[in-house]
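With one protein chain withheld, the remaining protein chains of the complex are depicted in position.
Moving on to chain A:
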Amino acid sequence: MYIRHLQVTDFRSWDHVDVPLEPGPTVLVGQNGRGKTNLLEAIGYVATLSSHRVATDAPLVRQGCERALVRTAVVNEDRELTVELEIAAGRANRARVNRGAVGRPRDVLGILRTVLFSPEDLALVRGDPGERRKFLDELLVQRAPRYAGVRSDYDKVLKQRNALLKSAGKKRGDDPYAASTLDVWDDHLAKAGAQLLAARLNLVADLAPHTGEAYAGVAPDSRPARIAYRSSLGEALPEGYGEPGGERADPERLAEVLRVALGESRAAELERGVSLVGPHRDELDLVLGDTPAKGYASHGESWSFALALRLGSYELLRGEAGGEPVLMLDDVFAELDKRRRARLAEVALGAEQVLVTAAVDEDVPAELTGVRFAVAEGEVTRD
């Protein structure tokens, strides 16, 4: 798929801008702070309904404005759909497809698929486990949009259950209803958690070979990179789950395993007032050779690992139904040595559409020819 047209109003630094786009490589060049990343962020928002830089919507709306508008015309196998999002801080967003309102913004997920690699991605390697869970869940939603609902159901059940654990823990067991209602929430947490967990495990099994290969491509002299899902279920996780070529994770079986684990940890959970098992406590291990990347990998290795996670995601998505994703590379060539640049340029050249940003032309590899836009104060002009 590719974006044929991008229109942005009152988004970040942009007052209003119209950018006609084409398949193949497009390079956006402009000085620091001119709004290049803002444009990619706007596109990414249409694909994921979230920003890769901030957790709330407020910073996305141009200062002094009430709402931001992002409109993209997306072409997927000769079919064009226009997705329009109205982002208002502190209020529900509104979405339109081909100018008709859709029930919920979530309904636009899947129309545009993107993979964005940006400087922020260093946090995938160096940040908290939450960063890596978010990485997996976002990729899951790109792969199958229904997981946006699964994820949000799980979060809601988890919050309710934690609230109950806190209040029941205080009362110390002399509440006859607490145990029976906790059973109910266990049941729902296990069901929703198993769906999310199974999907993540299968995702990691499918993604692992791609990331390994991508890492070897960008850093051929380095030790091999490996990713592995580490579940809070520990030994109780059925063998082979989450491993390439292993058994596919079955949500029904996992629900049963989760139910048992929740039962076993109930005393400890009442004591501490939080849920101790479930996908919200899991981790994606990143390993270089035989040491964890986090805390051990060099800057260059960490950077390459982050890049491999994104390129691996890209390869995975493009090999599946749903349309080849749009690749976005924000400011990344400057960080890479010559060889890695060349490798990344090669991948980019093979993409149906790739959007690249750079502060100066010298940062863009020469082989990456295509459309060039100059991004200046408040305008984007094609050369």
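Just so it is clear, a contact is a pair of C-beta atoms (placed from the backbone, for glycine too) under 8 Å apart; a residue touches a chain by one contact, two chains touch by 3 or more; residues count from 1.
Simple rule for what comes next: contacts and distances are computed from a predicted model.
Student: Considering the UniProt annotation of the chain absent from this complex, which name among "Recombination protein RecR", "ABC transporter ATP-binding protein", "C-type cytochrome biogenesis protein CcsB" or "Glycine cleavage system H protein" applies?
Tutor: Going by UniProt, the chain not displayed is called "Recombination protein RecR".
Student: Quick one: say which of A:185, A:215, A:241 or A:373 touches the chain that got left out.
Tutor: A:185
Student: Can you tell me which of A:13, A:50 or A:160 touches the chain that was removed from the display?
Tutor: Considering the complete complex, A:160 is the one touching the chain left out.
Student: Tell me which stretches of chain A touch the chain missing from the display.
Tutor: Touch set of chain A with respect to the missing chain: 103, 149, 152-153, 156-157, 159-161, 163-164, 167, 177-178, 180-181, 183-185, 187-188.
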